[in-house]
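All protein chains but one are shown at their positions in the complex.
Every chain is named by a letter (A, B and C) in the order it is written, and numbering of its residues begins at 1.
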Amino acid sequence: MFLNIFPIFLLFFLMLPLSLIFSWKTLRILLLAIPILGFLQILSMDLNTSYVINLMNLELQLVRFDKLTRVFGLIFCLAAFLGNLYAWHVKDKIQQVAAIMYSGSAIGAVFAGDFVTLFFFWEGTAIASVFLIWARRTPAAYHTGMRYLLIQIISGLILLMGTVLHYKYTGSIEFSKLELDSLASWLIFISFGIKCAFPFLHNWLQDSYPAATVTGTVILSAFTTKLAVYALARAFPGTEILIYIGAAMTLFPIFFAEIENDLRRVLAYSLNNQLGFMVVGIGIGTEMALNGTAAHAFAHILYKALLFMSVGAVLFRTGTSKASELGGLYRTMPITATFCLVGAASISAFPLFSGFVTKSLILDAVAYKHYQLIWFILIFASAGVLSHSGIKVPFFAFFSHDSGLRPKEAPFHMLMAMGLTSALCIIIGITPGLLYEYLPFEVSYKPYSTYHVINQLQLLCFAILSFIIIKWLNLLPQEIRSINIDFDIIYRKVIPDFFKHMLGKFEVIIKIISVVKLTLIEIIISLLDKFIGSDGRISRIWSTGNMVLWIAIVLSLILVLNYSTNI
Amino acid sequence: MNSPDIITSTKSFLDHLPVLQVLFPFAFAPLCVLFGHRKIALYITISACALAFVISLLLLRQVLIVGVVSYELGGWPPPVGIEYRVDFLNAFLLVLVSGMAFLTSIYLIGTMHAEIEEDKQTLFLTCFLLCISGLLGVLITGDAFNLFVFLEISSLSTYVMVAQGANKDKRALTAAFDYLVMGTIGATFFVIGIGFLYAATGTLNMYDIAERIREDLPNRTIQVAFAFILVGLGLKGALFPLHTWLPKAYSFSPTPTAVFLASTATKVAIYAIIRFLFSVFHSHPSMLESVLINIVMPLGILAMFAAGGIAFYQRDLKRMLAFSSVSQIGYILLGVSFMSTIGLTAAVVHLFNHGISKALLFVCTGIIFLSFGSSFYKNIKGLGRRMPWTSAAFLIGGLSLIGIPGTAGFISKWLLVQAAIEQGSWLIVAAILISSLIAILYVWQVTEIMYFAKSPSTETKEYLGPSSFLIVWILAFSTVFFGLNTSFTVEYSSKAANLLMNNFTMEK
Amino acid sequence: MKNKETNRSKNIYEWIENPRITRFLILGFIIICVGLFVSDFFYVRHPYFSIDKLFGFYGIYGFIMFTLIIFASKALRLLAMRTENFYGSKAVDSEEYPNEELDLEKKDVS
Partner (left out) sequence: MIQALVLKVITKLMVGFIILFALYVQFHGDYSPGGGFQAGVIFAAAFILYGMVMGLQNVERVLPPWLTHKLMALGVIIYTLVGIYSFFVGYNFLDYGALSPAHPEHGQHYGILLVEFGVGVTVAGVVISIYYAFVNRSKTSKEDE
């Protein structure tokens, strides 16, 4: 009974105090144990339980457990475990704690039954995760982390504003289905959209994930965006605008991914593209589509983590993840290469791999609803996925021309993590029933029908054929050390430059202001020092006479007051 | 007058709880001296504290069942005889004081031999017990003069307990002396006030006084009595400009003393203030209002800022904590001065929560002090790595001082903010929040020194016996527990506050 | 010397360096493609819309779209590509990954 209600994610937060006590060696064991505990608890919990606490007139539903919660809770625990296993070698307590707090917040948010609780965990994910970027400990990582944090916090604040308005309009803070009909729900929608990396709000993702540490990126890739997908699926299923947003999301990252040089950024774009599929599924909103979204999120977390892990292992051994510097690593890292191929096959949705059994749910749901154009876009995007994640990543990292690098095979624990993840990808691909059982709705879908398999194989094989021909003609985009500008140029370049330009003109005024500011601060500090500083008037040790004087003053104050008010 | 032979029914143990509450520590104190040996005395002390704690819990239960428990001493019914009177407010605080006494006595097992000279230990324990009985007596009595007597019992024994710090630092003697002078002035003021009240009403029973001054129009004698009582108790409770004895007394005394005093002594004085304001003088609401709003509230806010700022400038853990106590007392008095149910609830909850958190902080400081021989910031760098358990617990206490959600301190601050919002005074809300920022500053400073400063290479042993460890974590756990589960604290406090405010609003 | 041998023989991707095998594999792959294309005759198709009723639709669509992606990306490059220092020194692209985090072990292969 206790296990049934006790919100297990609280255990994740226990790591913060424990980290003050234990060494990193003990912590990493706990870091593995706690997600397993969480996983087992979620498996054993009864459906439709809830746990409500009363905090000052607000009924906070700390736990709301239904089928949608369950599938996301399970995959988050799984991802936390795999990520922590992958990060077994990390001796940095900050990263360890940040990782576990981050996953705990994400699970807490999934369990949240009201917007206030959601807000707390929403901000929790933001604050905990930024340390995974800062842990790289370079100025660039610091700045990138700042940008990331700012955007995430803004998302949280918009959520808070939306919640307050929503409470004002409806008197309820329950986290349930909303209609996009008021400012409140639009604010909440936008807040979710920022975390979900909607087009034009997406740049934090490609900006920050390549900046995190080797292990940090793996963990980052699992939670934030999928939490947003969960939140959208919970609050806005069947909202039509999501279909178009999702379609756009699947489309544009393909081209960027194709020309990006940093493989981790390629994967970040591809993550964005995969999110598009899920968002379309939410927008369709039928049972099948939502099943597809949940299943795709589940599978996606695994294979995306797998891809990030393999690229991370390359980075770990070679010090770079740039396509232009890599190539031919299959000679010395064959196992990692194999795992990477498994991930690639999964993301490209080859039959027998996890992507196939989950993506086709969404595609079919779209087709049943007769969104012809959307369906074509998604098929197109599937070919795109193959091009950047399925071919580009493994090809440039492990095959391609020989870069001359001969790194050692990835360390054992990384191989373990990748192996487990690969196994899961394949198991889901072969026996989709296992996953379907945990989806929010009843599934009667059979992915392995002749026409399905053949159609998919046709699509993929001819795309590969095209690749072979283009490669043979030497027309592939070259790997060049470069970056590509995206929408983020607006806030990283245009606006700051504009302000710099403007400020240049008012230099004199600014100088005056800063001088005034400085002197003011100095005056305040000296005053503080005089009165309450270590030897200040109030804080120094008083003589008895002074003390008694104050007694007399207070007494006479009270007496005078009493006399004057009552006459 | 009832002649005693009317009483025929034999009374059960439960009926005697109010007097037993005070009697156990009081009667065990001479036993310590009689047996003389310090080990025996320690066990006597612990058992007395344990008994007192159990009785306070029983009393609380009794109050829940009966409402108000009244006990007349010597068979003389009030208002002639001395009455012990327990309602929600003091039942709740009795639990705090006796509980803290119990924890302190256990803490003494591991640290007494290091803190106090060997031949003074029996004396110390005797005074400790007397102090406990004094504080419990102040809480429980319904007689104004009896309250003074108990206040003096606790104060006199406190002076001795503070002076025991001379073992480590001779300045403890001047601290004790200053405290003596100030405490005596406070007590004198208080007794002058009682004298005036007696002159005006001819009775010493507090409820009787309240009855009798009701008929009177605003009366000079009562006004003067009120002023003297408020200042006298304000001195004992470290109301802001009268707090000057406190930092010295806390920082030079042996840590068990500091632990006990910080968590209870000022709290009891503030209890007495609340009691006088809302159970005795409530029949003069306009007088109360003008004094509370024009004097107590500004002083409370001033305390929050000035004492918090001073705490930030301190370079010694003990002094920092002492000043932070003054600032926290500001919060409590602010809560009182709202004169609303929720404000009073906040004040009472903060009495309790701050008592626990401060005890935790002082216990940790005591362990740090014994390990390093000093609690100056410059000497405790890198503490977090060398004494992980103690520092972690300290951090929890610090978070509670700031009022981070999930710790006890949050609950009381949240209530206080609510009280301020209820009054519509957004300036005060801002003041509470800003002063919390100051608390963040001074706690952060310590955290930084503990966890981020580079530690000197000298080896230090962590002075952490099983008993200290137990106490530290009991306190740390309760700090978190009462931050998460508010059913006990808030419920009782709001009951107490309702009770007090009923008196008050009826008058209005 | 012996060590090197075992290392080499362990590698499952040995075949890549053998042009005969790769050529053979590519040939095989093309045959599979043709087979898949022709197989459209032999199973019951479930088109969703009118256009995917077309014979071999998925193959053609996949081939064309993949090609399109590659060339569209190349076009995008003309528009969007910048040097790594475009955002100044405070961007991760222009800095090396800090070595403390890494374990740059090389394998002994000559």
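List of remarks:
By definition in this document, contacts are C-beta pairs under 8 Å (C-beta built on N, C-alpha and C of every residue); 3 or more make two chains touch, one makes a residue touch a chain.
Source: prediction; values computed, not measured.
The chain not shown here makes contact, within the complete complex, with B.
Among B:19, B:139, B:249 or B:474, only B:19 touches the chain left out of the display.
Although one chain is not displayed, subunit B still touches it through residues 3-5, 7, 9-11, 16, 19, 23, 26-27, 29-34, 36, 71-75.
What we mean here is this: only the chains that are shown with their structure count from here on.
In terms of inter-chain touching, the protein chains here are arranged end to end in an open line.
For the pair subunit A and subunit B, the distance between C-alpha centroids works out to 48 Å. Within subunit B, contacts with two or more other chains are made by no residue at all. Within the complex, the subunit A residues that touch subunit B are 17, 20-22, 56, 528, 531-534, 536, 538-539, 541-542, 544, 546-548, 550-551, 553-555, 557-559, 561-563, 565-566. By the touch rule above, subunit C contacts subunit A in their complex via residues 10-13, 16, 26, 29-30, 32-33, 36-37, 39-40, 43-46, 48-49, 51, 56, 58-67, 69-74, 76-77, 80-84, 86-87, 89-107, 109.
Taken together, the subunit A residues at the contact with subunit C in this complex read 89, 136-141, 143-144, 210-211, 213-214, 254-256, 258-259, 262, 315-321, 330-332, 334, 337-338, 367-368, 370, 372, 375, 379-380, 383-384, 386-387, 399, 406-409, 411, 449-451, 454-468, 470, 475-477, 480-486, 492-493.
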